Every structure is written in structure tokens, then in C-alpha cells.
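One structure is given below, represented as C-alpha cells, and several questions about it will come after.
Missing here is one protein chain; the remaining ones are kept as they sit in the complex.
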Amino acid sequence: MTGDRARRDMRVLVERLYPLCRSITGDGVRATFDIVGEHLDLDVHEVPTGTQVLDWTVPKEWNIRDAYVKDASGARVVDFRRSNLHVVGYSVPVSATMTLEELRPRLHTLPEQPDLVPYRTSYYAETWGFCLSRRTLDGMGEGPYEVLIDSTLADGHLTYAEHVVRGRSDEEVLISCHVCHPSLANDNLAGIAVATALAGRLAGEIGRPRYTYRFLFAPGTIGAITWLARNRDRLGRIRYGLTLACAGDRGALTYKRSRRGDAGIDRVMTAVLRDRPHTIVDFSPYGYDERQFCSPGFDLPVGSLTRTPYAGYPEYHTSGDDLGFVTPSAMADTLETLWSAVEVLERDSRYENLSPYGEPQLGRRGLYGSLGGRSDTKQAQMAMLWVLNLSDGDHSLLDVADRSGLPFQAVAEATAALEGAGLLKRVGEDA
Amino acid sequence: MTGDRARRDMRVLVERLYPLCRSITGDGVRATFDIVGEHLDLDVHEVPTGTQVLDWTVPKEWNIRDAYVKDASGARVVDFRRSNLHVVGYSVPVSATMTLEELRPRLHTLPEQPDLVPYRTSYYAETWGFCLSRRTLDGMGEGPYEVLIDSTLADGHLTYAEHVVRGRSDEEVLISCHVCHPSLANDNLAGIAVATALAGRLAGEIGRPRYTYRFLFAPGTIGAITWLARNRDRLGRIRYGLTLACAGDRGALTYKRSRRGDAGIDRVMTAVLRDRPHTIVDFSPYGYDERQFCSPGFDLPVGSLTRTPYAGYPEYHTSGDDLGFVTPSAMADTLETLWSAVEVLERDSRYENLSPYGEPQLGRRGLYGSLGGRSDTKQAQMAMLWVLNLSDGDHSLLDVADRSGLPFQAVAEATAALEGAGLLKRVGEDA
Partner (left out) sequence: MTGDRARRDMRVLVERLYPLCRSITGDGVRATFDIVGEHLDLDVHEVPTGTQVLDWTVPKEWNIRDAYVKDASGARVVDFRRSNLHVVGYSVPVSATMTLEELRPRLHTLPEQPDLVPYRTSYYAETWGFCLSRRTLDGMGEGPYEVLIDSTLADGHLTYAEHVVRGRSDEEVLISCHVCHPSLANDNLAGIAVATALAGRLAGEIGRPRYTYRFLFAPGTIGAITWLARNRDRLGRIRYGLTLACAGDRGALTYKRSRRGDAGIDRVMTAVLRDRPHTIVDFSPYGYDERQFCSPGFDLPVGSLTRTPYAGYPEYHTSGDDLGFVTPSAMADTLETLWSAVEVLERDSRYENLSPYGEPQLGRRGLYGSLGGRSDTKQAQMAMLWVLNLSDGDHSLLDVADRSGLPFQAVAEATAALEGAGLLKRVGEDA
């Protein structure tokens, strides 16, 4: 189980990242990596504005210092310093005096959630605007208002970071999470925190893992596209992948299958989630960066793990996705689930039963209770019988867990016992 | 939507056809084709009695002028002029005086539906008889009765008709409906009317369609067998086929799969019916002429479309299947469904995404809203993402509609937009 330390670390990390104004480029992303970098060695990449990446071009870099709508009394009716959600992401600079009527087309609210501030962006069409609660808007007089957005949109860089845990094999497990959202806790600071904790646990608990684990922290869409463009010749190494988002809300886990639908990661996540409350949904070309990884030209074996899925909760992309919306318990549960997946990845193999004609006599080898007739056979014995029965070189331990309904862990332990007794031999290459 | 004109035309056609005494041969069939021929160019075929057709022989031609059972007062207790259902189809001529006791074995009723007259035939065993309501029978005294059937059963012809809409391809879509039933409105005057309207609409709305559409109007069983026997060398052209019957009752649509179960027509009809109330059933070798088209030697890709299926309503094969049993709305709904199928047939193709690595930047091409963050993505955008994601040359638009759950029409429109933007290329030959 995830210890108190890991829970506290994840909580603290989310709290520290929450105030930063992130976007798809800019200093907020860099500050985020500075903090994550206190936990993990990060390779931070800076890609210049204008770089062609697949069908896209790296956009100008956006930074912002302040923004507000001030009333005649000088009071900040809308104030970037209170929440960075108040400014439409990628707003161009503006300094003007406007009546409410003039300003209104620039003001975004959620009429059906009057107390919440929406999250809006306009990366590829230059514009500006403010987001505020309906309640605030309703309280505004006709003005005039002093309007300021002190931002810059200029040539610069797109920033992303990688952390790699080298394994015995070059084959990779990719864990990707988007880092472009400002003060939204579940989407996706919780994902960043869980990924960071998972990377730390990998380093701490497994010497040199079987696979190489690559953690990618990148802005959504353009970041994944940039990374894909710069790593095309290495994508064949990706054997399993997950995008990780919405990792901290109180809902049950949701796994979204890869485009292939029957990739290894799909089987692994299905097995890992089997005995937990969960939902499994088919791939759709919407959501997080699985859209890019699973575009038809790449078609990578990448699924998506969330708790409540993309756009599945009322607080989604609003100021309601705040620090209170995520819990250390939920993040710990996400982390445990990922760790179970790592255990499957590290341990799954095919075996050959070396005594395949009839059952081998387990009792003689001390593997079976001697008193017969009892009907309450234990899970450990069932696991041994299943492993022996299906170890014909064609079935992996994951197959055994699937077909038997037993936990993978019990199957793996039975396998170790049988291998120790000389009854099993591993088949095929590592991985 | 089917216009008022089409509804009226179908209603009028059913009303005009209803009084005719059709059977598997004879002048009633010819009169039927005269009327249908006012709407469509028909090729009418006459096949002589005695012609060997597959395992069968074209029977003698049957015609009838009058028939009755008269009581002592001269009143027609049973009167062919009131309903042609009163005579067992293919009855040989008779003129006799009989007591009720002598006559009774010739009288067919429906004891459990005492007000209805059953529909009975005896095509291949020479006999005669009358059909009447149980109520009428119960009111009959012991006679004697004057019994007359003024029919002829003699060498002649079997008559069937075809209407063909030439397409760009020789591959054919076959729409077949049986024309052998006398005054039964749903089974199958509604089918004839809907087929006639569909043929008219094809000529009116599509210049030269992709496929050649062949409409077959033939008596049940022996008509289909005759047509199959005479067209064996051309059957390979049939790429899709439907038998059409019971097209006008108030029940929901029923599609019965082809014998193959996974023929193209099965997929098309499943897609077309998905968002309507409907039932889909597996093939069985009973019902309408799909029995013949799907016999194992031919095994054609022919399914069957009805509303309430064969023998599925109490009025089936009784005088209750009258003009009040069918409605213009139901016929219009059947027609619309067939039209949706035509649209799929005409439009379905495989495409290749020309920008398959990552998503292409739709915003730059004016295909995507510029303001991000909103979660209420529209169907049109989802359709574009799905088409792009699945257009790898292996998936057709129908596949996209299936997997996405989106209407075929939305998928087709998204495809047109993406093709217009140079993002898609059609793959493979026409059809």
C-alpha cells in the first residue's frame, strides 16, 4: 500500500503546482518542471517557436504578469492575481477602458454553474478575454471599466520534460501526462503528482526493471505532437503506454482502451482493474493525448487511465477543480493501480510445465496439503493447479490470471513456488 | 422526409391493387403490373406452363370469374364478388348442389377469429374450397346449397416483372416483393407500393447511381424460383438484396439477416436501423422469398425487411389484413429506411487520412472552433475526428459509423468536409 509519505508528497506537490499559471508554453511550465525536478531527474527540452512538428507549428510563447478588470472605484472586479483562470489562455495584451456592453463579448461565464469560473483558451486564434463567475458578471454595473492584460506573445519556446528509468530492455513503457493547465487540480496536477510518485517508486523498489520506463510531461496536443515529431524513429520501442489524467478525484478508475483495443496495455489494465471498482471504455479519438499517440499513422499501444474521465464531472474545466476536489486517498489508489500494472509488466511471462502428463504429485514436493477430502481448497493451491494446467508455452501468467479469475499476484507466487520445485521453465526471451 | 405526394401515391396504389384477385399466375397479376406500370417502366415476362425451373415446373395458369355458395332463396351466402379471399386459391371449377354436411369439408374458417375470413391456397394439389368467417358458417342451415366456382386451370403462363435503374456499375442491388396475394393489404400490396415509390425516388433524386438497382415483382416461391432459374448466370452481380414485405403495418421495422449473417446488406441494414425502433433477427429458411435467394446453392446476400414480420400479427393471412391495416405513415417510414440504406450504398467507401501522424490541425483549415476548453464538442467535430482516426484504408465510412456510434449521415458529411480540405483520399475502386 502507498505509504503516508507518498500520499503527503503527492498532496504537497499538487499544492505547490496549483498557483502557477501554466499554458502550452511559457514560464509556468518551466516553474512546474523546476518543482517536479526536485523529485526526479528531468531532461527539459526547449523547442523554438516556428518549428514544424508533424502537421503543426510550434506557436509563439505566452507569458503573463497581471490582468484585471477594474471598476471606477479602482477595485479589481476580475483579478488574475486571485486566480489565473480569470484570463483566457494565450490572451494577447490589452489596455483599454470599456463599458460593460463593449466588454461583454470578451467575458466568459457558466450560466448553469453561476459560482464557478470557466477555463478557456485560444491558442491558435489571437484574441483576448476574461473568465468569471456568472455571479460576478451579474453584479457588474455598466462601467466604464479599466481593462488590462499584461501578457506577451512572442517568439520563444515550447517546453517539455522527460524522466527515464532505464531497464534491461530497450523496449519502453510510456507514461504521459499533460502539464498545460493552470489552476486545475485534478486536470492535471494530480496526474503529474501520481506520475512523479510512480517514477520515484520504480527507482526505489525495483533495481533495474525489465522495461525502460519513460515519463513524459508535456503540454497537451502540441506537446505530444512535438514529442512524437522529434522521436519518430524511436516510437517502435514503445511496447506499452498510458496517458494519465484526472488521477485524484473521488470517482472510480476508468480505463480507456487503445485504438487497437487488444494491445498488451489493454489486457494488463483490464487484469489490474478486474477486482477494483472500475469502468472500461473503448477508444475514441477525443480526450487526452491518446488522440495523438493513437492517430492512425502511429497507432501506438497507448491507453488512458483516469478516475472520472475527461469532461465527466461538473467541475471539469472550471474553478471547481480546485485543491479540495482531489484527495490523497484517490491519488494513492491511482498510484497503487499503476504499481500493480508495473508488477504485471515486470513479471508476466510464458512458462512450460515440465511434468505436463497428469498432475505432478505436489504433496511429495511439499506444495500440497496432505489431508485429502476437504473441499475448502485454498487460493494458493488453485493457483498452482491453474499455472500447471495452462503452462503449455502458449499461455502467459496474465492468461492464467484471466482464465482462472485469480489475482495476478497469486498466480505469480504460485509460479515462483513451482519454478522453485523444478516443475516450470520460463519460455522465450525476456519481455 | 417522404413528402405528402409519395404518401398519397402509395396509399392510392394500395387501394387500386386491393380488389384484384391475384394468385401465382393469371390475369390478376397482369392487371397488377398494368397499374404499377403507370409509375415505372416494367419488363413483363411470361413463362409458359410446364417450363422446368430448378426443381419445379411452372404450373397451369389459374383464372376465375365468379364463385359463390347460394342458399335455397338464391342469396349468396359466400360471394367471391364481395371478397376474393372467399375462394381457395387455385380452386378447380365446380358446379354442384350440396348439403352443408357435404360441403363442410370444403369450408375453411378461423374458429378463434370468428369474424375473419382466412386466406388459403392449393397450388400443387388440385382441389377446391371456400373460405368464410366462422360467424357465417355458424349461421348456415343444412342446405341444400348451389355451389359454383367459375374458374379455369389450364396451360398458360406465369407472369413476373422487373424494373431496372441502371447504375455506373453492373453490380446490382435487388429489391424483391411478392405479388401473388389477392386482397391482403400489408402482405403484400404495401411492399409493392413502397418498392414502386423507392424506384421512383431513385430515378428522381439520383442521376446515375453507383449500383444498378433491380426491382423484382414476382409471385412468391415459384416466381422467385422462375426468376432464379432464368438468371443463373447473372446472379453473381447481386451485391446486396432485400425481400420487402409487410411494409405498411403500424409495428416497428424488422430486419432478418441473410443466410450468411455477415453480408454487406446485413451491416448496412443494421446501421440504418440502429437509431430507429427495430428488431433484427437471424436468418431462418421460412418466410418470404429470401428462402429461395438464400438456398445453399445460391446463398445470395439477401436479407428481408418487414415491419411486423411474417405471421407475426393476428390479421396475417386473413381478411383483417385490409386497407385499414396499413397506414401511409408506416409505408413512408419503410420508404425512408430504404432510402437511408440507398444513401449508405451510394456513399460508403474507404478513405485514407493524408495526414495520419497526429491529428492534423483542423483549426488552421477552418474546420474546428478556435476557443478551447469547452467540453460540449459537437457531433460534426467528433465525426471529423473519427473519420480521421479510422481512415487508414481498412475502414469504410460504415465502419466509422459503427464504431463511433455516429449516424452514417454525419460521418459522410464530415468526410466530405475533410476531403474538401485535402485531408482525405478515397481508396480503391468505385463500389
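Quick notes on this structure:
Letters A and B mark the chains in the order given here, with residues in each chain numbered from 1 onward.
As a working rule, a contact is a pair of C-beta atoms (placed from the backbone, for glycine too) under 8 Å apart; a residue touches a chain by one contact, two chains touch by 3 or more.
Not measured: the values here are computed from a predicted model.
Check A:Thr212, A:Ser391 or A:Thr415 against the missing chain and you find that the one touching it is A:Ser391.
Checked against the hidden chain, the listed residues B:Gly74, B:Pro111 or B:Pro296 yield one contact partner: B:Pro296. From the options B:Val12, B:Ala72, B:Ala154 or B:Ala311, the residue with contact to the unseen chain in the full assembly is B:Ala311. Listed by residue number, the positions of chain B touching the unshown chain are 54-56, 89, 118-125, 127, 221, 224-225, 228-229, 232, 259, 282, 284-286, 291-292, 294-299, 310-311, 316-317.
Seen across the whole complex, the unshown chain contacts chain A at 353, 355-361, 363-364, 370-375, 377, 382, 385-386, 388-392, 403-404.
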